[in-house]
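I am attaching a structure below and will ask some questions about it afterwards.
Apart from one protein chain that is not included, each protein chain of the complex appears where it belongs.
This part shows subunit A:
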Amino acid sequence: MSDLLLPPEHRYAKQIEERRNEDGSELSVLNLGPTHPATHGIFQNILLMDGERILDGEGTVGYIHRAFEKIAENRPFYQITPLTDRMNYCSAPINNMGWWMTLEKALGIEVPKRVQYLRVIIMELARIADHIICNSVLGVDTGALTGFLYVFQYREKIYEIYEEICGARLTTNMGRIGGFERDWSPAAFKKINEFMDEFPKIWEDFENLLTRNRIFMDRTINVGPISAEKAMSYGFTGPNLRAAGVDYDIRVMQPYSSYEDFEFNVPVGKSGDTYDRFCVRNAEVWESLKIIRQALDKLPEGPYHADVPDYYLPPKEDVYTNMEALIYHFKIVMGEVPVPVTEVYHPVEGGNGELGFYLITDGSRTPYRLHFRRPCFIYYQAFNDMIKGQMLSDAIATLSSLNVIAGELDA
């Protein structure tokens, strides 16, 4: 049996023994996690340490595995959206919209322009919320709590916008096949406009606090670097890959939901270290703001959902008074909708990278197979490679700048 199949402690015990016999020095095994506050989620790293330096490590994941793919095989399409919320819960609307777009691709539904623009707005707000968390928490992990407290109220404002649109805050379960459950209220637009007016100043202050801060730069530059080749081989996507210098962005490569209508840049870094990841995310927030501004300015009038009575729930008033609406309501809720036999893969640019939905349908009410390509799961395997030879405190900063969300990691 290969050593790698054993629990890492066993493997390390051997190495510790060898080192002791060699020069009398004492290596140690350290459990980082599963519930350490600095891991920001429940996953464990078993590290072999030489003093403060990391010699080797192995990640143990799966602590919050909830069998989403299995559950999805037993649920009609509407009931799968709440599962997607709970993957990357820092940017749940992106997951929701990605899932609706996957279904629309499979069912061949054309979505009105207004819906596409509204989706862009909500997805970019979600991306900002995601990056706010990642970057401010990176500040916390390197010892700067101020920025975190300062920007976090703006995540709260984004959640208030979600609340205005769909009623929920964290796990949004937003939208329907073909559009939204209701048109956005004037209050929602008012909140978005307020956010757009106030937030740039706040984000500028936040950047001023950290970007050229000597201590922060010393703590992050050359910490947890990864080369572009290696990052690509490891399946990196999103900001973490762009920080290594590869300008791969699904919004540009395969525009969905009318992203081709907007002007924005794809910020890239150079060395793929923690500092570059921080800077790329900072810059992406500005680009997201630019996209939201353009979408608000160009927002077309029109319906807030596609005209697809087979899949889109009829208005509630009609359900109570109108026989046909009641029938449709019942059929949709029970999942008795026409579904073609097909296979579709749809990627969206999630907060952390390429979030893909691979759906196989067999014509029944539930997916035959639904696989989520979860960017966190795929790039987190590089973590041990990135921290080898670094100090323990650098591992914490690296982990936090990778923005590993346990819910997405484990599905």
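One rule holds in what follows: a residue touches a chain if its C-beta (ideal position, glycine included) is under 8 Å from a C-beta of that chain, and two chains touch if they have at least 3 such contacts; residues count from 1.
Quick note on the criterion: contacts and distances are computed from a predicted model.
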item: From "Transport permease protein", "Trehalose import ATP-binding protein SugC", "Glutathione S-transferase family protein" or "NADH-quinone oxidoreductase subunit C", the hidden chain's UniProt protein name; value: "NADH-quinone oxidoreductase subunit C"
item: Omitted-chain contact residue, chosen from A:9, A:218, A:307 or A:343; value: A:343
item: Hidden-chain contact residue, picked from the options A:34, A:82, A:235 or A:309; value: A:235
item: Footprint left on subunit A by the chain that the document does not show; value: 2, 4-5, 7, 61-62, 65, 67, 69-71, 73-74, 105-106, 230, 232-236, 248, 253-254, 334-336, 342-345, 347, 354, 356, 358, 360, 362, 364, 366, 368-369, 371, 373, 377-382, 410-411
